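With one protein chain withheld, the remaining protein chains of the complex are depicted in position.
Up next is chain A:
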Amino acid sequence: MSDRETILGKIRRSLAVDTNDVGRRAIVIARLEGTPRGIVPKRGQLPAEQRVSLFSKMAEKVSGSVGRVAKPEDVPRAVAEFLRENNLPAAIRTGGDPLLAGMPWDDTQVEVSHGPSDGGDPVGLSHAVAGVAETGTLVLTSGPDNPTTLNFLPETHIVVVAAEDIAGDYETVWDDLQKRHGKGHLPRTVNLVTGPSRSADIEQTLLLGAHGPRRLHIVVVG
């Protein structure tokens, strides 16, 4: 007998259940299809503008920095300014995300290169498909235009998120993702990012920049 059959058999023996019990199967299917929500904290259940403020407040609480611009065309200027203020090189690495690609980067001095990171890029730029106000969390998905390496290898990570994509809670984000990718399907990687990388493994001292970015800057658009 394979390990699989042995394990499933032992589980059924322990639970004293039968494989042919249709009632149990129906319960499982109902949960997987119905995906009931549990308790969603009131904290994030706010009108749009307050949601954005809570998102920014929570992201700053975990040592992220947040800027805001009115429209996508303003992003390159805001990014250039951030790089200058922090004495960072005017060069970013990004994927081919349509929102970012459509921005007027030529109006700035920032040099833009495209593709995944090999660890040599000081600054990565990504587009988050959503934000979660509850905890100041960014939601980034992998795909042809969004390399996951950009979220982890560069020392500085700049993430653009549309104000209208900032949800109150995780549950809303899952609903939206399933609408986009099909029920029961997710992109290869979904990264929930809440602040820059950190470790407290040495004497419980909190230090930023363990293996991932030392700095996380968020640009909210709209």
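By our rule, a contact is a pair of C-beta atoms (placed from the backbone, for glycine too) under 8 Å apart; a residue touches a chain by one contact, two chains touch by 3 or more; residues count from 1.
Throughout what follows, contacts and distances are computed from a predicted model.
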Just by its UniProt name, which of "L-lactate dehydrogenase complex protein LldF", "Monovalent cation/H(+) antiporter subunit G", "Phosphonate ABC transporter, permease protein PhnE" or "DNA metabolism protein" is the chain not shown in this complex? "L-lactate dehydrogenase complex protein LldF"
Using the definition of touch stated at the top, determine which of A:88, A:101, A:162 or A:186 touches the missing chain. A:186
Among A:56, A:108 or A:137, choose the residue that contacts the chain missing from this document, as touch is defined above. A:137
Note that chain A touches the absent chain at residues 2-4, 6-8, 10-17, 19, 24-25, 27-28, 31-32, 35-39, 41-43, 58, 62, 95, 115-116, 118-119, 134-135, 137, 142-144, 147-149, 151-153, 169-171, 174, 184-205, 207, 209-213
